[in-house]
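A protein chain is absent from this complex, but the other protein chains hold their places.
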Amino acid sequence: MSDQILWFATRGAGVVSLLLFTAVVGLGILTVTRWQSSAWPRFLTVGLHRNLALLSVVFLVAHVVTAIVDPFTALGVVAAAIPFASSYRPFGVGLGVISLDLLLAIIVTSLVRERIGQRAWRAIHWAAYASWPLALSHGLLSGSDAAAPWMIVVDVACIALVTGALAWRIRAGGSHRSQLALVAGAGGRPGPQG
Amino acid sequence: MNTAGTSLDLLSGRSLAAGPETHDEHVARYGPLPGGGGPNDVIERLEASGLLGRGGAGFPVGRKWRTIAQRPSGGAVVLINGAEGEPWSAKDRAVMSVRPHALIDGLIVAAEAVGADEAVLYVGSGHRTARKVMTEALGQRRLPLPIRIVDAPERYVAGEESAAVHFINDGDARPTTVPPRPFERGIDGQPTLVQNVESLAYAGLIARSGGTASAGLVTIGGVPHAGVREVELGTSIGEIVSASGARREATQAILLGGYFGRWAPADSAWDLAYDPAELRAAGLTAGCGVIRVLGGAECGVEMTSQVMAYLAGQSAAQCGPCVFGLRAIADATERLARGMARDDDLARIERWGGQLVGRGACRHPDGAAGFLASALLTFGDEFQRHARTRRCGDAGRPARVA
Partner (left out) sequence: MVQTRSAPRLEPLIDRIRCDGYGICAELLPEMLELDDWGYPIMASAGVPADLVDYARRAVAGCPVLALRLRAQPAGQVQASLVPARPWRDRVRSAAGG
C-alpha cells in the first residue's frame, strides 16, 4: 500500500482539483450573470470563486508533484512542464499540462489585476473556457480511474454543471453594456420645434 | 439697442439675408487687421474686456489664451468650434454664413496670441451654407497658418470641447474624462485652444480696438420674429423678446441657455438683465445664447417631455445611470404629457432627476438634470395638474401630445 500512496494521492488530488475547478467555473458564470438571493449576496459568489480557485491550485500542485515524485511513474519535471513530452500517454498528459499553464496564467494575472489593467486581465481570463475542458479531457484520456463508474459519475456531473451554467449564461445574459446603445436609441426624438 | 463701440456691430448694419460679407466689405467696415502690438497686448485687451466664452461654459477668453500662450515650449492648435449641436441655436451658423471674415480675423489674432501653428475649423456637418461660405472666405485670405475643415457629427455632445478633440484625433465624438484637458494636450497631443465661433469673432473685434465685451448673440425662438439677434448685454430679457414679437401677457416662461439651460417664469425673467454674470447669480444661465419663449398655447410639460426624449437619445450610451435614468425620465414625462401618467410617475421623475448629477462619465446627465429641475420648478403646477387630473392648462383641456 505504502508504495502506492503517491499514486493514490495523485489520483485523489486530480479528482478534487477537477471538482473544485468545475465549481470555480460555475461560480464565475454565476458572477457574470449577477445572480443573487436574499441569503446569497453577489460578493459571496465572487469571493468563493476566487478562493476556490486558489484552493484548486493547491490540489493541482499536489497532483503534479506527487506524479513527478512517484518513482513508479515515468513522469519527470519535463513531462509536467512541456506539453506532450511525457512517455506515458503523451497526448492526455499534454492536455493536462496546457490546462495547468492556462490556469496559472489566469491565477497570476488575477493576483496582479490592479497592475495590468482590466482589459489584459479579461483577455486572459477567457482562457478559463479552454482550461476547464482540457482538464476534463486530461482526466478522461490519461486518468487511471477514467473507466471507473464513480469517476464517470463525477465526470458527467461536472459536464452537466458547466453546460448548465453556460446555457444559463446565454439565456440570462447579465451585462447591461450591450443594452446601453439600444435603450439610449429607443425613442430618441429629434427634439421639439423651435 | 445702441451701436456705440465697435464690439457691438458684429451682425448689425447689414441684413442677415443679404448673404456673406465679402473681404472688401469687411475691410471697408473695420479696416485692415492691425499687425502691431504683441500677443501680450491682445491677451491683456481680452482680459480687460471681460469677454466670456459663448459656447455654453462661459470661461473667460483672455485667461484661456494666456494659459496656452504661457506654455513652456512647442506648438499649439486653434480649434474653431462651429459644431453648434444645440438644435435651437443658430448664432454660430449666422456668424460663419454672414460674417466669415470677422471670424477669420479672430482666428488670425488667436493664432498669433497663443503661438499656434495649425488651425482646425470644426463645423456641424449639417451646416452646409456655413461650411461653404467659410471655405470660400478662407480661400480669399492669406493665413499665417494651415487650416483644415472637419465635419462635426450631428450629435448634441459633438460640440463639447473634449468630444471635438476626441473626434478629430480618433474619430470618436464622445467626451473624454481623462485629464489632460485640451488646453494642455489636445489635437495631435498639442495644446489646443478650443473657442466658440461667436467668442472668436468678438475676440477679433476686441483685439483691434479694446473696449468691453458689451454685446452678444442670441437665438430667439417661440416668437413671431424668431432668429439670431445681436444684443447689448444688460438689456432686459423682456425688451429683447419683445423686439422679436413676444408679449408679456402671452408668455408663460422663458428658457435661457438651450437644452442644458434653465426655465424661468415670465414674471421673474421679464425684467432680468441679460448678462451672463447676473443670470448666474439668479440661478440661471446664458448658456449658448438660446432664448426660447413658451407661449400661452404651449405646454411646459409637453415641451419638457420632448426635450428629455431628445436628450435621452443623444446620450453617448457609455454609462448606465445616464442611459437608463434619462430613458425612464423621458418615458415618464411623456406619459404625463399625454395624460397617461401612472400614480408615482411624478415622484419618480423627481427622484431619478436628483440621481443624475455626477453619475456619468461626462456632463450630459448633469445638463439634463438641470433642465429638468428648472422645468419641475417652473411648471410645477402644470405637472401636478397633468398627474392628478390628466388635463392641461388653465382651460382644462385633456392633456395630449401635440
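Side notes on the structure shown:
Letters are used for the chains, namely A and B, taken in the order the chains are written, and counting of residues starts over at 1 for each.
The rule is simple: a residue touches a chain if its C-beta (ideal position, glycine included) is under 8 Å from a C-beta of that chain, and two chains touch if they have at least 3 such contacts.
Just so you know, these numbers come straight off a predicted model, no measurement behind them.
Within the full complex, the residue among B:75, B:126, B:321 or B:393 touching the omitted chain is B:321.
Per the touch definition above, the residue from B:20, B:182, B:238 or B:360 contacting the chain not shown is B:360.
Listed here are the chain B residues that touch the chain not shown: 153, 155, 170-174, 177-179, 316-321, 324-325, 328, 352, 355, 358-361. In the full complex, chain A contacts the hidden chain through residues 31-32, 34, 41-43, 46-47, 113-114, 116-121, 175-177, 181, 184-185.
To be clear about the criterion, only the chains that are shown with their structure count from here on.
Between chain A and chain B the centroid-to-centroid distance comes to 54 Å (mean Cα coordinates, whole Å). For chain A in complex with chain B, the residues that touch the partner chain are 176, 180-181, 183-192, 194.
Residues 87-88, 221-222, 226, 259, 292, 303, 306-307, 309-310, 312-315, 317-320, 323-324, 326-327, 330-331 of chain B are the ones touching chain A in the complex.
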